[in-house]
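Removed from the display is one protein chain of the complex; every other protein chain stays in position.
Order of writing sets the labels: A, B and C. Residues in every chain begin at 1.
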Amino acid sequence: MGNHARTTAATAPTERLRRVRAVSERLCAPLAVEDHVIQSMPDVSPPKWHLAHVSWFFEAFLLKPYLPGYRTPEPLYDLLFNSYYETHGTPFPRIRRGLLSRPTVAEVLDFRRHVDAGLAELLAAPPAEHADEIARRLELGLHHEQQHQELLLMDIKHILAQNPLCPAYRRDLPVAPPAPAQQPGWHAWPAGLYETGHAGDGFAFDCEQPRHRVFLDAFALARWPVSNGDYLAFIMDGGYARPELWLADGWAHIQQEGWLAPLYWRHGEDGWQEFTLGGLCPLDDQAPVCHLSFYEADAYARWAGARLPSEAEWEVAAQAASPTGNFLDSDYLHPLATAPQGEGPQQLFGDVWEWTASAYRPYPGFRPLPGSLGEYNGKFMSGQMVLRGGCCATPADHIRASYRNFFYPHQRWPFTGLRLAREA
Amino acid sequence: MGNHARTTAATAPTERLRRVRAVSERLCAPLAVEDHVIQSMPDVSPPKWHLAHVSWFFEAFLLKPYLPGYRTPEPLYDLLFNSYYETHGTPFPRIRRGLLSRPTVAEVLDFRRHVDAGLAELLAAPPAEHADEIARRLELGLHHEQQHQELLLMDIKHILAQNPLCPAYRRDLPVAPPAPAQQPGWHAWPAGLYETGHAGDGFAFDCEQPRHRVFLDAFALARWPVSNGDYLAFIMDGGYARPELWLADGWAHIQQEGWLAPLYWRHGEDGWQEFTLGGLCPLDDQAPVCHLSFYEADAYARWAGARLPSEAEWEVAAQAASPTGNFLDSDYLHPLATAPQGEGPQQLFGDVWEWTASAYRPYPGFRPLPGSLGEYNGKFMSGQMVLRGGCCATPADHIRASYRNFFYPHQRWPFTGLRLAREA
Amino acid sequence: MGNHARTTAATAPTERLRRVRAVSERLCAPLAVEDHVIQSMPDVSPPKWHLAHVSWFFEAFLLKPYLPGYRTPEPLYDLLFNSYYETHGTPFPRIRRGLLSRPTVAEVLDFRRHVDAGLAELLAAPPAEHADEIARRLELGLHHEQQHQELLLMDIKHILAQNPLCPAYRRDLPVAPPAPAQQPGWHAWPAGLYETGHAGDGFAFDCEQPRHRVFLDAFALARWPVSNGDYLAFIMDGGYARPELWLADGWAHIQQEGWLAPLYWRHGEDGWQEFTLGGLCPLDDQAPVCHLSFYEADAYARWAGARLPSEAEWEVAAQAASPTGNFLDSDYLHPLATAPQGEGPQQLFGDVWEWTASAYRPYPGFRPLPGSLGEYNGKFMSGQMVLRGGCCATPADHIRASYRNFFYPHQRWPFTGLRLAREA
Partner (left out) sequence: MGNHARTTAATAPTERLRRVRAVSERLCAPLAVEDHVIQSMPDVSPPKWHLAHVSWFFEAFLLKPYLPGYRTPEPLYDLLFNSYYETHGTPFPRIRRGLLSRPTVAEVLDFRRHVDAGLAELLAAPPAEHADEIARRLELGLHHEQQHQELLLMDIKHILAQNPLCPAYRRDLPVAPPAPAQQPGWHAWPAGLYETGHAGDGFAFDCEQPRHRVFLDAFALARWPVSNGDYLAFIMDGGYARPELWLADGWAHIQQEGWLAPLYWRHGEDGWQEFTLGGLCPLDDQAPVCHLSFYEADAYARWAGARLPSEAEWEVAAQAASPTGNFLDSDYLHPLATAPQGEGPQQLFGDVWEWTASAYRPYPGFRPLPGSLGEYNGKFMSGQMVLRGGCCATPADHIRASYRNFFYPHQRWPFTGLRLAREA
């Protein structure tokens, strides 16, 4: 790295830090104070908890180890805002996050200011012997905060959806432009030895690495994600009542939960509606279906005579695509029908996370980060499935073709959809 | 009722209404907005829910039936703030009250203003044919709101106690005067036919009626409630580890919950402390023990070679006592050791609710109120035990010798204590 | 007690012991070995457990303390067959009784023989200084075994009812004679001071004592228990869908469990049927309704404009009646419609246990038995309701007017019904 680059490396992070941190607070600005407190299910965290936790991350992994004389405003925050780092003290029980009225939202914002000031001090003169590690952890902390920006929107949506008053998060969301009718189709790849996993200098999580070879049989991916209209046909065909379409765990789950449609769909006198961050809306048949569990995605694919793509298939397709799309930055905060872009598969990036057929497991030669940060990803490698491509709540500069998201197969409060695959 | 009395009846309720309503809001004034939202366990309601519900009660039972042209600010409030009146629509599920960030605290206070205005209008010119019923329901609504004032303090204490930060509700609570050492002793009553239950013109709940005869064997009541020091001796004697002292349900419950002391007691490096509405405090050995379940009260009594009084025994004793004591109005918000007042049993009223040996069941000839208001008390007459005397969070003008409070035997978040009884 | 009486006292117990013990085994004779093993819900015990437990009771409280040189065939039985005597070692967890395939039925019968032999030896020459206590404990052990005879039939019925094959316990039950149509009516008692509780020399449990005075307002009891036909009218009138008829706990319970009729009622193509110990049978409209929870009994009474009797009212009525009726000894093993006997209330004894309005609580001056046997009754005095009169599965010589049975208000696998009461 040359001299110029080093200067940039010294300046840019401060500015990037400022911008990323500002986004989190901007996302909470439309909320009432009361909205910040609710934990609507164990998977959800109160918005003020997110605001505090991402700051705790910087405090615990940057300020306390590297900023001499740093003093926390409240030692108990190290307990309250530790999410799951068991090797870093005892985290406050996740399911009790909604029982904490204090610190208040204002006090959490004060904590953010305090951490921001500490980071500014640290980055102004990082101790030379730790400069590389500090840069690495700062980068990780920024990506961590971006992940929580998406979680904030997922959680806010879930919180507001509990309320019979159907409060909108924002009434001023932009209106999507009309999109032409989609031409269905498939794109095929030949059998062969491919490479997947992160390559190059840019940031990637440990779980995206190492880059490695994988053999794939010939396969094809659908040109478009599955749409609301497609999914409605599955429902109308009795999809939720036909056990032969479902994985056994999925069948048991939908029976127990009484699921008959995607999360946030509601059937009323005026037909199907969807609860969105802009409030209740009529369903757009052409937009990608969203808020499906893996079980539902898998059942839909079986009903359609297809299957879900493996994560390697998806990544091979995405390596050739531009990582652009309907992300957080476009501010729609909802998946949209869009006009086609280029020749390849459409909407691989943005709109909805696409469930893959792949369990979230380590790549060959996977090495977790050292120390407590090794708990970041590796310990979640059981029971979860990989999703790819980002969604309308993901910051655009947070995503890449090699990005591996993961959720349990029953979870559907993320912005989750699917794309069909088949043998070619 | 003479002319003068009628004028008073027309004026006084408005003023009483104003005063009672103001107390509820004053009790919430020390809270942060965030504190209003939490439901720390299914038994607890968020403070803003209490503020709204007591207003809904007036709306549902006074304004909607009797004030022509009354319009609710939000029809869904009739769902959200209906506590348990199954014959009045479908109440929003109790266990989900903590999932409602909206209406906000400010909107709830607006709702209170709206209901206050409606009540003022109604009471200014009540329709003559309903005037008596309106007066009765107003009185009931005021007592109902007073009950929720105590619930507010119970719930606020429980909410704040979840937080490792141990926030105090108020830092400005008055300091109790020192009390002389208590002289233990007993007061005896002869066997005989007594009368219990409400008599006279004043307000009483349906469950306190009718007045009826009851035969009691000779009995004695302890001069003082059981103190923290007394209870500590029970703990030190292995009380929580000796099954022979416990009811079977109680033994199972303390095993399952891991109880080793009253709720809010904490044992730290400096000995026993108590979480109070003023924050963490050292335990006062002489003050009445508080926040016991019925199971613990019963086990203590067995350990002490005594028993709990029946509710009739308690009431017979209380009929001769002045219903004064350490109530909400004294603003201590905590049970206190006090100097003796008069010759009889001390502290029958105020400080702590006293568990009795009596299940909460209907009196002979009990008649519930007609209509939905019949659900107020009668339907809770199974599985609960009667408590008597009011506590430090009860409004002073809300209590009487015939007042029957009731909780499940495992509940201990009310201000509950006990007094011993024995055969005389 | 004279010489003659002493001889009788020395002989009779051995014979009574032989007869009581034989009944337990006779009750299990129609079972397959497989039927002895099942615990169909936590409240139920496997039949072979009952056979062993009643023997353990004699072993633990008679043989081990009083028979020098007694050796148990298996020391672990003291753990496995201790039901709930926490002060006598650690009982094997109740909910795991159905996980024990060993000892086998044959081994349990061997254990019974072993205990019988020990008892014979002990009773042949009881140590003089313990003779009275031995006699008392033997009597208690016999009544204990009789209680388990009724439990055996309750549990066997519940076990067989789980099976879609609807197996009958016995196909050879006697056919009940036809009964004339019932003439409804009421019997009244004046207000006054009455005495209830056990009096006299005969055996009674500690909880039936002491005899004590109780004041009762004037009351009336229905001439007959509520019949299946009566209860059907309640169902047809929407009884299970009208919250105003139910205690709050009851309403919550029937919602959660989806109850729409008494336990064992089934509605099929041919109308209502009842699962009985003789298999599936058509419902007899005139027979007493059976297998109701307290909640259902209470709701029925409210629907009928009446109430349940208090246990004192019931006992006052029963003191004048002959304790005869359809008991275990008549071998019908099902409640029956019968012809009237005498002038008073009919079927007070036998057929169905009658839920009362009274919580199971200690009588004034109650003293439990000393030692571990004090756990027999007293520790269950919370959360349960009193039932009176015995049922078709109760041994005839086990019942008395003062007998207090008790169950939780949601339990309905005993043979439970009700009789209406009202103010007179």
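In the analysis below, a contact is a pair of C-beta atoms (placed from the backbone, for glycine too) under 8 Å apart; a residue touches a chain by one contact, two chains touch by 3 or more.
Keep in mind it's a predicted model, so treat the numbers as computed, not measured.
The chain we do not see here touches A, C in the full complex. Per the touch definition above, the residue from A:358, A:402 or A:416 contacting the chain not shown is A:358.
Contact with the chain not shown here comes from a single listed residue; of C:79, C:241 or C:260, that residue is C:79.
The omitted chain makes contact with just one of the residues A:67, A:99, A:214 or A:316: A:214. One chain of the complex is left out; on chain A, the residues touching it are 84, 86-87, 193, 212-217, 243-244, 246-251, 294-295, 298, 307, 310, 357-359, 361-362, 364-365, 374-375, 379-383, 385, 409, 423. Listed by residue number, the positions of chain C touching the unshown chain are 32-38, 40, 48, 74, 76, 79-80, 92, 96, 98-105, 159-160, 162-165, 167.
By our rule, only the chains that are shown with their structure count from here on.
In this assembly, A is the chain whose CA centroid lies farthest from the centroid of chain C.
With each centre defined as the average position of its C-alpha atoms, the distance from chain A to chain C rounds to 60 Å.
Centre-to-centre spacing of chain B and chain C amounts to 38 Å, using the average Cα coordinate of each chain.
The distance from the centre of chain A to the centre of chain B, with each centre set as the mean of the Cα atoms, comes to 47 Å.
In chain A, no residue reaches two or more other chains under the touch definition.
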